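One protein chain is absent from this view; the other protein chains keep their places.
Letters A and B mark the chains as written, and numbering starts fresh at 1 in each.
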Amino acid sequence: METLSWGAIVARLLSQLLPVWIGMAAVFALSFGFKRRLGLYGQLFDSTIGMIGFAIVLFWALTGIFADTIITFDPLQQISGMKNKVPGTPLPEAVAGYRYYLLGGDNLARDVFSRMVSGATIVMQIAPLATLFAFMVGITLGLPAAYYGGRLDTFLSFLANLILAFPVILLFYLLVTPEIVQTGLPTYMAGVLFLFPIIFLVVLWNSRYFTQRGKRAAYLAVTLVLGLWLYLGVAWNADPLGLISVPPNILIVFVSVVFVNSPTVFRIVRGLALDIKTRDYVAAAQTRGEGPWYTMLWEILPNARGPLIVDFCLRIGYTTILLGTLGFFGLGLAPESPDWGTTINDGRKLLSIYPHPAIAPALALMSLVLGLNLLADGLREESLRD
Amino acid sequence: MVPFLIRRVGLMLLTALCLTFIVFWLTNLPPNLEKLAKTQGTVRMTDAQTASWLETRGYARPLPVKYAEWLGLIPAWTYEDSYGNAAGRCIGDGIAPEDAPRRCGVLQGDWGQSSVFREPVSEIIGKRLWLTGKLMFWVLLVMVPSALLIGVLAGMREGSRLDRTLSTFSIATTATPEYVSGVILIAVFASSAVGLKWFNGTATGAMEDATFANFTLPVATIALFGMGYVARMTRAAMAEVMTAQYIRTARLKGLSFGAIVWKHALRNALIAPFTVIMLQIPWLLNGVVIVETLFNYKGFGWTLVQAASNNDVSLLLGCSVVAVVVVLLTQLISDVGYVLLNPRIRIA
Partner (left out) sequence: MIDRNDDGPILEIENLSISFFTRRREIPAVMDFSAVIRPGEALGLVGESGCGKSTVALGIMQDLGVNGRVTGGAIRFKGRDLTAMDEAGLRRIRGSEIAMIYQEPMASLNPAMTVGRQLMEVPMIHEGISRRAARARALDVIGDVRLPDPGRILDAYPHQLSGGQQQRIVIAMALMSKPALLILDEPTTALDVTVEAAVVDLVRGLGEKYGTSMLFISHNLGLVMEVCDRLCVMYSGEAVERGSIGDVFDEMRHPYTQALFRSIPLPGADKNTRPLKAIPGNFPLPHERPPGCNFGPRCDYFRPRRCDAGDIPMMTVPGNDRHGSRCLRFGEIDWNAPLPRAETQASAEIGAPVLQVEALKKYYEVAANALFGGHRRVVKANETLSFTAHEGETLAIVGESGCGKSTFAKVLMGLETATGGSILLDGAAIERLPIEKRGTDLVSSVQMVFQNPFDTLNPSMSIGRQISRALEVFRVGKTEAGRRARMLELLDLVKLPREFATRMPRQLSGGQKQRVGIARAFAGGARIVVADEPVSALDVSVQAAVTDLLMEIQRQNRTTLLFISHDLSIVRYLSDRVLVMYLGHVVEIGTTDQVFAPPYHPYTEALLSAVPIADTNVTKRHIVLEGDVPSAMNPPPGCPFQTRCRWKPQVPGDLCETELPPMRELGGGHQVKCHLAEDMLAQMEPVITLAAE
């Protein structure tokens, strides 16, 4: 068999990604249909830039979700004779399965396309979730810092600046090493950081329903039971039911990314809250005797959501870059992991001779971050309108 | 102003102390020390040998004591083995135990000895910083003017075609981390696969003699990433200024568009980017580490990676002090500069 031409490669790629196209078409059709009823998300479809961004992000999200049906080979499978082969190279006759390495083979004779698609799953699992946790931590600390001011603010701001003054890479090199995992430090950090979402939700319900005992008890019970179960499983690897567990090297990556992101979120939340604090509706809440947490979480926070959503998108992109950085320095994830950063790092050694193993994940990462940036831009533009 | 500066410098020292203590603590965790022992000694040491290796080199003592020694607050450790050979923190090559000073920490100007390079930390850092400084100088020289120009051109007529083009360009550059743009640039301009081969794929030669061929790619890689962000900030500031009332006032005074941009808008619009550029410098440090690794340019970032991956405690501490000072100094400059540029805050 002959090596495929570029046109044939593209055609095969497109057909391989069929589940993604169906998913995208469905999401877009539904969103357009109910555009006017979907609030800010619906408005997004009025902005070209926002739509392009959303499409790219959706593409990678769906690729991550359907990775198992899209990939043509196991991302770790090595097929002899396929080392560093150019895109479109056919497989030796003897090997079963898909006939081509669509985007070529890497220096260990693995399929670049399948590795790139599997990389999307890893990024799409870690980046949004880590960003969400960073937001919970930043919000839970940023709101009181702005609301109370004074010493609490000075102390928390000092802590945030302390972490920000650390060069990120130094921090990663110190935290994300097998030796540190041995000491159990990541578990303790996870123990502290993962408490914040639970605290956040408990305070949220409590402040809202303190006048209605029944409702409060119900909401708190659900939050605490679910939250503590997840907490024990994720942070301490001690799920009583034995369903949830996170490998320690993933946990350390996750924790360090949350840790690095939260101070910035803290600063953003604090700035927004300082501004919104001066509004009359906050004073109105205070004059009817609302507690500080109600005021913070139900009066201030919902009105800061515009900029926060925009920053959330940008920050997922930034987290993706950080994950790539970790991979690039070979920190945290296993060396054979198909995540984009690690793959780029692997490919760069032979870059001047065989660029394709590094270029594919590089373009993937770049397009995802670009999509997130465009999405954020579209959201910002639309939320400023009217 | 003077009390303000004193307070800021005090805060800086406090931050540096906290940070170095954290680095000290992390690098002195038992597994890290074991690793150090095994890389410096032999890999096949038994646990007991490891323990004695650490013992004889002063590592097996309480953390605060070691930290205080590093600072030079208390007399340094000494150790005398059963043969009467003295060793100690301050006892090194060519210094007899009798002549060694009792304290040799940061306060005495002694940053310790690098365990990887076997050279004094201060010498290594001085040499490497100079190389990185050269790189940064060119990066800033390329990045700042072009970022400001792009931002101002895009922001002065918001929504125009020029704005859309330049904005897309700056978004694209911010979305491309250094390890991606570096890889792409090398693949395009230096690989035999594409065949352009305009520039060199490594910058090792640039350490001695920087030329257009060997220095362009590293400089461009860092500058591109930082440029997009600064340009977007400049654009936002410029666009905001252009909608301000006083710009309308100027227009209704009969000023031409050029005069409005040049005389009324520019100064107000450049206040925000100044802060951003200053705060961007610590971020460039990240880029520096990636780019120096990628292009094999042995500057500060490369040293940092070497120190961190070998758990070279003294060198790491030295590096982190430098990094912290850079971060805090740029913050200070950005605050002071903001005040000087912005007459509204200047003390009346």
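Here, contacts are C-beta pairs under 8 Å (C-beta built on N, C-alpha and C of every residue); 3 or more make two chains touch, one makes a residue touch a chain.
What you see is a predicted model, and the numbers here were worked out from it, not measured in a lab.
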| item | value |
| --- | --- |
| Contact residue for the chain not shown (choose from B:167, B:268 or B:331) | B:268 |
| Hidden partner chain, touching residue among B:137, B:246 or B:262 | B:246 |
| Option from B:85, B:165, B:204 or B:256 whose C-beta touches the chain left out | B:256 |
| Touching residues on chain A - with respect to the absent chain | 211-212, 279-281, 283-292, 298-299, 302-303, 305 |
| Residues belonging to chain B that touch the chain removed from view | 1, 3-4, 7, 159, 244-246, 248-256, 259, 263-264, 267-268, 271, 335, 339, 342-345, 347-348 |
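The rule is simple: only the chains that are shown with their structure count from here on.
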| item | value |
| --- | --- |
| Mean-CA-position distance for chain B and chain A (Å) | 26 |
| In the complex, chain A residues that touch chain B | 158, 161-162, 164-170, 173-175, 177, 179-180, 182-183, 185, 317, 321, 324-325, 328-329, 341, 344-345, 347-348, 351-356, 358-359, 362-363, 365-366, 369-370, 372-374, 377 |
| In the complex, chain B residues that touch chain A | 11, 15, 18-19, 23, 26-27, 29-32, 34-35, 167, 171-172, 174-177, 179-180, 183-184, 186-187, 190-194, 201, 282, 285-286, 289-290, 293-294, 301, 304-305, 308-309, 311, 316, 319-320, 323-324, 327-328 |
